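Here's a structure for you.
So, chain A:
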Amino acid sequence: MVPLSWYIVLSAIVFSIGVFGFLARRNLIIVFMSVELMLNSVNISLVAFSHYLQSMRGQILVFFIITVAAAEAAIGLAILIAFYRNNPTIKVDEINLLKG
Partner candidate 1 sequence: MENVIFNQLSYPVLTWTVFLPVIGAVFLLFMSSAQVIRIATLFVTIATFMLSFPLFKQFDKTTHMMQFVERHEWIPSWGIHYFIGIDGISILFIFLTTLLSILCVLVSWKSVENKVKEFHIAILTMEAGMLGVFVSLDFFLFYIFWEAMLIPMFLLIGVWGGTQRVYAAIKFFLYTLVGSVLMLVGIVVLYFAAGRTLDILVLSSLQYSLKLQFWLFLAFFAAFAVKVPMFPFHTWLPDAHTEAPTAGSVILAGVLLKMGAYGFLRFSIPMFPDATRIFVKPVFILSVIGIIYGALVCLAQKDLKRLIAYSSVSHMGFVTLGIFALNAQGVEGGILQMINHGIVTGALFLMIGMMYERTHTRVIADYGGFATLVPWYAGLFIILTFASIGLPGTNGFIGEFLILFGAFKAQKLYGVLAATGVILGAGYMLWLYQKVFWEKPNPDYAASGHHHVWDLDLREVITLAPLIILIFWIGFYPEALLSFMHSSVEHMLQNLNTRVAGEGLLAQLITEIF
Partner candidate 2 sequence: MLKYTLIPLLPLISFIINILFGRSIIKSKAHWIAIPAVAGSFVLALSAFMDVMAGNVININVYTWILSGNFQVPVGFLIDQLTAIMLIVVTSISTLIFIYSVGYMHGDGGYYRFFAYLSLFVFSMLVLVMANNFLLLYFGWEAVGLCSYFLIGFWFHKKSAADAGKKAFIVNRFGDFGFGLGVILVFLTFGSLEYTQVFSNANIALGQTINILGTDVDLITLICLLLFCGAVGKSAQMPLHVWLPDAMEGPTPVSALIHAATMVTAGVFLVARCNPLFSLSHTAMNTVAIVGGVTAIFAASIGLVQNDIKRVIAYSTVSQLGYMFLALGVGAYSAAIFHLYTHAYFKALLFLGSGSVIHALHDEQNMQNMGGLKKYMPVTYAVFIIATLSITGIPGLAGFFSKDEILWRAYLGGELGRGMWLLGTVAALMTAFYSWRLIYLTFHGKFRGTHEKEHHLHESPKVITVPLMFLAVGAVLAGYVGIPPLLREHGDRIGEFLAPVLGHPQGEGSHSEELMVMGASIFVALAGWGVAYMMYVKNAELPKKIGSMFRPIHNLLYNKYYVDELYSKTFVQPILKMSDKVILGFFDAKIIEGIVNGVPNLIGAFSRQFRKVQTGLLSNYGLAMALGALAIIGYVIFMR
């Protein structure tokens, strides 16, 4: 039997990797993928909890998260494209028109 904590630790590590990706990468698309990674880590823990608690809630939430993630991806990439049209870069550190 695999202990619950293993899943949770796995999820935590993936989450941390996602955070790292978010903070470290310059390419906005990869930054976005890091966010997806974080969401997935949450999904892992939710499914694990759901399984171990014998409860359906976690899985349902995962279902919703995936739905939202899809919507987010659509909007996020649309924003990205709209931005790119005006300023052809997707480098995080080149986007600082608004500051101070």
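Basis for inclusion: all candidates are chains of the complex that A comes from, given by their letters.
Annotations
In the analysis below, a residue touches a chain if its C-beta (ideal position, glycine included) is under 8 Å from a C-beta of that chain, and two chains touch if they have at least 3 such contacts; residues count from 1.
Quantities reported herein were computed from a predicted structural model and do not represent experimental measurements.
Interface remark: chain A makes contact in this complex with candidate 2 (options 1 or 2, touch as defined above).
Residues of chain A touching candidate 2 in their complex: 19, 22-24, 31, 92-93, 95-100.
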